[in-house]
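Left out: one protein chain. Kept in place: all the others.
Right, chain A next:
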Amino acid sequence: MMCSLALFPPPLSGDGETSQYNESNTDPSVWFEDSPALNLYFPRESLKPHSRQESSSKSAFRDHCETLYTRSAGAWCVCLSLSRTHAIPKPCLFTNPHLCLSARRDAGLSGLLNEIANSSAEVPKWLGVSSSCVLALLRWVSSFHSSLFPHLTLSSEEMTAEFSQVLDWSDCAVRSFAWHPHTQKCAVALSDDSIKIYNPKRLSLSQCATTPTLKHRLQRSVAALQWKPLCASALAVACHNCLLVWHVDPTSLSTRPSSGCAQVLSHPGHSPVTSVAWSPNGPLLVSASPRDTAMLVWDVAVESCVPLHRVGGGGVTYLSWSPDGSRVLAATPSSLFRVWETRMWTCERWPSLKGRCQSGCWSPDGSRLLFSVQGETVIYALTFTDNPGMPLMMSGGPKAATVVADLSETTLNTPDGDIMVGGEIQSLAWDPRGERLAVHVKGDAGAGRPAMIAVFKTQISPAFKLLPCGFVQGEAGTEPRLMQFNPNYQHGAQLTVCWSNGKITHVPFCFMSAGNPQPGLGGSPSLPLTQGRPADYNNQTLYTELIS
């Protein structure tokens, strides 16, 4: 049996200040234990994009100085020897080489060749001709390459936006969001390339509200954030052309940690970084870039990396480490994804999808992987029954993915009239206890289908079950951009949603955990709020797996 949106309870029609949640009409503002609400609001107007400044400085600079030497100085040092032999107007050499360097850093070899080919007056004829020949050859090769992998024609920013888990990344005020896995602490990456760290407990205890703001020269177009597990302070940031690991001392009162607190991890050819994932129990960090066919496994403490190359795919876009640490999902820009086994780092290929794998999430025990495919409106499931120590090749992994939920367009009747829901899936999130699954549906504004979050109840053992639960809606005219479950919510699950107007709200789901309580959490969770569970939907099992 498969679950579809038609079985969902229709969303409420109210459009108040806060997000709506149907299951229990609880107070949707954030509810941390013993701490004030953490409702964040980042209006887009208050954030100046950093990249715009850079481009303006570049154009301003180019007006001033137009020699071949300076234009290509940043690109290649080869140019230095080339142009030394020719006449260089002296003043331009001294105008502002640093600016030039920063402006031209991305140009590379093709940039250099382009400059040489275009400035026929300054270089000898043979050099101009040969460089334009080489340039044509390069372009031909790259066009051939990008006909195989169309995503390579995108610019870095477009690529990050394309493969990000955030809906409409480039327009979004909140670029990324990450809860700390062990404490009530979160990091928010904003579109002005800064990262803010909020610690609600600190806010309540000491009146000095220190929210450290992390800024770094290399921290541009942040695509993903993740806190290191089993550590208080390390935060990995996937940036434009490198990976930053911040060490933010939790006891420090400084609001602007210096850039010396950040480790810069970069590898040639590995940009833009679109996804990072820490191993849940170790020091390893994997990072992915759509331009690099290799997935990099970093040993962050010693800043060394091991590239894991495999043929096919043309890059890696999204990574997700299973909570038990035994497997990693690696999606590629083409219709292929891999599941790596982390003991001996072998992988299993899953080709022949309809599109690329857009998102995926693991069940808390690492035995089940749910994923969505671009262009399709269904959720697939893979089940791994083997014991996690064995390599995938030897033990029988799953042979085929099964469809567990269908989120195609459906019309729901509400008191206010019919509304359309459903569409492609942007991202998936499973709460750390495995009881709720949030599905971010992309929607289609033109067709009158808003982007929204559908929530399923899930059960993992003894059999895998999916039950419809409800929708999460925001204020009128806003759509969810990004969502994440809070791993430290004691009373159930708590979904943090970033909205298109720059607000971040938290939607609690309170329930008694059906499974055994997690060790160290201090007994069974108390129930602060009543469970308003709609009775009609209580008994429907919409996806049940038959255990053979």
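Simple rule for what comes next: contacts are C-beta pairs under 8 Å (C-beta built on N, C-alpha and C of every residue); 3 or more make two chains touch, one makes a residue touch a chain; residues count from 1.
One rule holds for everything that comes next: contacts and distances are computed from a predicted model.
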Worksheet entry | Choices "2-(3-amino-3-carboxypropyl)histidine synthase subunit 2", "Nucleoporin NDC1", "Proteasome subunit beta" or "Small ribosomal subunit protein uS5" - which one is the UniProt name of the chain not shown | "Nucleoporin NDC1"
Worksheet item: In the full complex, which of A:D299, A:E348 or A:D444 touches the chain missing from this view?
Response: A:D299
Item to complete: Decide which residue listed in A:P283, A:G366 or A:P432 touches the omitted chain of the complex.
Response: A:P283
Worksheet entry | Residue among A:P307, A:G375 or A:G448 that touches the chain left out of view | A:P307
Discussion item. What does the interface between chain A and the hidden chain look like in terms of residue numbers?
Written reply: 180, 182-183, 185, 230-233, 250-251, 263, 281-284, 297, 299-304, 306-309, 343-346, 387-389, 519-522
